[in-house]
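As you look at this complex, bear in mind that one protein chain is not there, while each of the others sits in place.
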Amino acid sequence: MALEVKELKTDFHNDWCVGCGDFGILNAIHMALAGLGKQRHEIAMFSGIGCSGKTPHWINTYGFHTLHGRGLPFAIGAKLANPELTVVCVGGDGDGYGIGAAHFLNSGRRNVDITYIVFDNGVYGLTKGQASPTLHRGEKPKSLPLPNINDNNNPLAVALCSGYTFIARGYSYDVKHLKDLILRGINHKGFALIDVLQPCPTYNNLQTKEWFEGIVEDEETGARVKGNPRVYKLEESGYDPVVKNPANLEEVEHKMSQAFLKTQEWGDRIPIGVLYQIDQPDYGARIAQRMPSYAKVSPAKMPFYDLATGKTTTDITPLLKDFQVV
Amino acid sequence: MALEVKELKTDFHNDWCVGCGDFGILNAIHMALAGLGKQRHEIAMFSGIGCSGKTPHWINTYGFHTLHGRGLPFAIGAKLANPELTVVCVGGDGDGYGIGAAHFLNSGRRNVDITYIVFDNGVYGLTKGQASPTLHRGEKPKSLPLPNINDNNNPLAVALCSGYTFIARGYSYDVKHLKDLILRGINHKGFALIDVLQPCPTYNNLQTKEWFEGIVEDEETGARVKGNPRVYKLEESGYDPVVKNPANLEEVEHKMSQAFLKTQEWGDRIPIGVLYQIDQPDYGARIAQRMPSYAKVSPAKMPFYDLATGKTTTDITPLLKDFQVV
Amino acid sequence: MEYLKEIAWLIGGPQGSGVDSSASTFAKALASGGYHIFGGREYHSNIKGEHSYYQIRASDKEVRSSVNQVHMLATFEEETLHIHKGYVIPGGAILFDPTLVKETDIGRKDVVLVAVPYMELIKQIATEFGKEKDVQKLAVMKNVLSVAASLALLEYPFDLIAKTVESFFKTKKPKLVQMNVRGAEIAYNYVRENYAKSPFPYRLKPIPVPAGEKRTFLTGTQAAALGKIIAGCRFQTYYPITPASDESEFLESHPEFGCVVVQCEDEISSICMAVGAAVTGVRASTATSGPGFCLMVEGMGWAGINEVPVVIFDYQRAGPSTGLPTRFEQGDLKFALNAGHGDFPRIIMAPGDMDEYFFDAIDAFNYAERYQLPVIVLNDKNLANSTKTVRWFDYSGAKVDRGFLLSDEALAKYIKSNGNGNGNFKRFHFEENGMSPRPVPGQVGGVFWNTGDEHDEYGHITEDPDLRLRMMDKRMKKLETASKEIPLDKKIKTYGPKDADCLVVTWGSTKGAILDAMEDLEKEGIKVRLLQICLINPFPTPEVMKELSQAKIKVGAEMNYSGHLCGVIRENTGIAMDSMILKYTGRPMKKDEMVDALRNIVKKAEKKVVLTHGA
Partner (left out) sequence: MEYLKEIAWLIGGPQGSGVDSSASTFAKALASGGYHIFGGREYHSNIKGEHSYYQIRASDKEVRSSVNQVHMLATFEEETLHIHKGYVIPGGAILFDPTLVKETDIGRKDVVLVAVPYMELIKQIATEFGKEKDVQKLAVMKNVLSVAASLALLEYPFDLIAKTVESFFKTKKPKLVQMNVRGAEIAYNYVRENYAKSPFPYRLKPIPVPAGEKRTFLTGTQAAALGKIIAGCRFQTYYPITPASDESEFLESHPEFGCVVVQCEDEISSICMAVGAAVTGVRASTATSGPGFCLMVEGMGWAGINEVPVVIFDYQRAGPSTGLPTRFEQGDLKFALNAGHGDFPRIIMAPGDMDEYFFDAIDAFNYAERYQLPVIVLNDKNLANSTKTVRWFDYSGAKVDRGFLLSDEALAKYIKSNGNGNGNFKRFHFEENGMSPRPVPGQVGGVFWNTGDEHDEYGHITEDPDLRLRMMDKRMKKLETASKEIPLDKKIKTYGPKDADCLVVTWGSTKGAILDAMEDLEKEGIKVRLLQICLINPFPTPEVMKELSQAKIKVGAEMNYSGHLCGVIRENTGIAMDSMILKYTGRPMKKDEMVDALRNIVKKAEKKVVLTHGA
């Protein structure tokens, strides 16, 4: 019995700004989780700190609003301890690509089976609009007194170079498309990164909904006119991100190269959709290879004591014998 | 009057293992610094923690052996505070790409004019040979009880995607070549990354000197025979890493793409040399644009008090007037 | 009708709706009329929409804290009315929007209810300015209107309001000056006309300012930043965090002083970059709050063992963890004191008012350089975000002390007189007082090393047990030296009579509420003495012992659960407090609850009072 979207909502008061792109992402997550066919208790949402970080409180599943930049290690810990859980982590661009960058980079090395959704708004929202790592140099959103002095980093490209097995970009105002991406990400067996273009109308007046969608104000009439949308869908352009045969290194290289070029697009044309996907053993499978018990019972549920007496059921006698001297 | 190499050596006892690749890097740094035409006091070496981290103690310039993973922020702080200094930072692969990855990634956004040399040996040397972020999955160097469960990351590719303006790879047993790379890196106005393949004979019996150079043991005679060296020089293959016109976005994209492909090479063919180089305003120039005084006098030397009386020479009266109410 | 010497006024509304500017306008209008002001600001960890409020106290004497009960409450929506209506004194006034709430629903018959038909008045203005179409956009003017309406009730002269509104908009939105001044006028007149005969008894009029006295109106972060500028801080790193980032952003917006401000990728980078800068001789600093400070511990330890002068401003907010990110607590004291594995010397200062925010910043850099160690300044959200009128900072007496930093000439001379065998410098030369002469990179002959490992005099790694022992002793010796050198008035301050009924011991900004309470209690005949510990480390043990031993009742007052300072005092002196006044709701102590608490302690010997005032 699949959940309905409304069952996934909470009555916790939402305090995002009116018109925030975050709402679209929240809706997409609600829809994707509903579409998953799981129950509320089987899902655990994790987040960092920021406007984005509050998300789990509005999703009626187990929710963990953790620390700034640290959503990933928390989420990974939970998933590895109980692989039966569906684990989704959300966070901000400052959160994930700035302070959390060491985890961002090194998580690619593990391919833990979780989905990571980054709310990419170019600013530190909750601390009042300082430049985030994705804001380009020279740009001056209204929250900055002076143009941004730092270059942006390119999270999708970095992910591609860091072992990520599912790399996608969504747009918060294309909720259905984003929902599909999230579902694909969750169903991908491995680490899925979904960077979401998320307008922050309060602080970022450059990367706005209008900008992404090419809506301009007619100078004469002041009316809003549809121009050329910047955002376009990869799948509609005939782009195929999926590596069919991971053992075929040529194919891998080809798919990576085309994805690399796609990660470089910005400005007039901004691709959304899946950029790259490959099948690789996830971390759980790798652990199970070392430790066969892992495939059978999750650490969170592994029995280690007698429930009636409280006595340990673990026997270390063989080990102690190794150390025995008399 | 240029320095001689011997003047750059210290009599501090060196405790690296016999045969460690670190020695080659140290020699190359000595030679490069000697070739720089600067005096000892004009140079500041920074490092993280690890076998590699001890390096500054053997270089007779100002030396700062900092914290594990934190060499970069220390070095950047010093350079920005006194841009007249030549600042070189060294560190390990665990140090820089693991625990220090947030700084590694975000330093690309600043293009501070320093040179960063990473001793890349695939292991955590000083803590006894655990897998570092550059060790490939499934590999089992002699220090590991079980094969490595993590994928490697690809630091040169990550650098390319993170705004680095000079990206190179050296090999610790090609000291002259490495020296040239370091000199080029130091002379590059901006952030230069030089990843150095550094055999660790004590813990890593996979990526050894023999492996890199294709030296094999003849099964019959036991003699060491030269096979196909894995390491090859980009410059000898006609590769041109330099973006001639940074404003030409097509050229930039082309040079980045070719560099990207080069970063993917590993195994039988491993390129060394400069992979990518582009001219971009360094962070100092960007600060100076906001703060013209920066171009004239470094913060470290900016006068702010009367040397005789100790009284401040800064006048905040105009500011206080902004706040005045009566 | 009564001319007040002191008034408390509160305005509230959704975050981002202009509450702060209203409060500033109100405050400045009174400040320019000669009043002393304290403005306390409360807001959620939210960008737009949650309830925030601002209390302004004005007085003919200095004020330093908020109170629980106000004379007037200005509202323009229901939530504020609902939350705060109970905190208006009988006989006070509540301004409200009659289109949203019926007078009879407010349920306060004992106060004057002033109905301000905001939108009606705004429509009138819009019409005057030919902006009928923009009425909705002009709704923000409610703020100005409510300020003007409030002051009209107090019969405060309109020209001072007009001047304040004018100067506010002149800098921010010059086009809107005229319209807002006119708006204020319309609201002012509306109230004067409709409520001239109300039973509201209170009036306010400008009061004289002592000849030659100049005052500024500042927040704590501004006072601190100004202090840093005067101190010669020319390198500041930060990572955004409430409430600390305001300080860095202020510095950043004043490039004319040459202070490089770097927004780092995290607080680890912030501390390390500041320390890296500091080794080159620049006066370097970073500012953060609890969560960020957690990430600075390792870097600070490195500065400790390498004797690098670095200054850390920790703007305390309510923890643990993310806690109440925009609320106040003094919960970092013991952490700051003990952060880091192993012992290394640090100086910890705790400024308690705006003046101390400014001047302690200067001392902080002097101490850092003289004693070559990290200095932590424990600021807090309370003062960081509060506004206050302060006497014009007279920094002409402030002196820069760079300790044993060597000029090029001094270095050359030192090398000559000490011999210079191998051309390297004994950066950690053993010295009696713990402090060694200090060159910086770039100087000829000064080449030295730093390492997080234990080191010899050159700064090279050593594991020799004897050298280790001596280096530990040398480093820790600096605290003894500092104890000797730092003057008494930088260690502790006392207020009130020696023969008081009780001695309150506190630190940081909690001082404000106590000083304010002392004035009230004196009128009741209760004499209170205040001991403020300004220097937390090295702890001024003998000085504190002396004060404590003379006290009748010893009361610890601080904004945390466990009584951090009380613990530190007992550890150092063996003396336990007789009573504690604690608060940990995230809201600063108010004058009135402090009065009650102290009265109960003196009269009823209460042992522990947990304060709770504030929405």
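The letters A, B and C name the chains in turn, as written, and every chain counts its residues from 1.
Here is the rule we go by: a residue touches a chain if its C-beta (ideal position, glycine included) is under 8 Å from a C-beta of that chain, and two chains touch if they have at least 3 such contacts.
What you are looking at is a predicted structure, and each value in this text was computed from that prediction instead of being measured.
Shown chains touched by the missing chain in the whole complex: A, B, C.
Among C:P201, C:P497 or C:G574, only C:G574 touches the chain left out of the display.
Only one residue in the set C:E2, C:E409 or C:E463 touches the chain that does not appear here, and it is C:E463. Touch with the chain omitted from the figure is made, among C:E77, C:E185, C:E265 or C:D332, by C:D332.
Where chain C meets the missing chain, the touching residues are 44-45, 289-291, 293-295, 297-298, 301-302, 304-306, 316, 318-327, 329, 331-332, 334-335, 337-344, 451-454, 461, 463, 465-466, 468-469, 472, 476, 560-562, 567-568, 570-571, 574-576, 584-587, 610, 612, 614-615.
For chain A, the residues in touch with the chain missing from this view are 10-12, 39-42, 44, 46, 49, 54, 56-57, 60-67, 70, 73-78, 80-82, 84-85, 102-103, 105-106, 287, 290-291, 293-294, 297-302, 304-305, 307, 309-312, 314, 316, 319-320, 323-326. Panel shows chain B; residues 15-18, 49, 51, 67-69, 94, 98-99, 101, 124-128, 130-131, 133, 145-146, 150, 202 of it touch the chain omitted from the view.
Criterion: only the chains that are shown with their structure count from here on.
In this assembly, the C-alpha centroid of chain A lies 31 Å from the C-alpha centroid of chain B.
Shared interface positions of chain C, i.e. residues touching 2 or more other chains, are given as 265-266. For chain A, the set of residues touching two or more other chains reads 69, 98-99, 101, 133, 146, 150.
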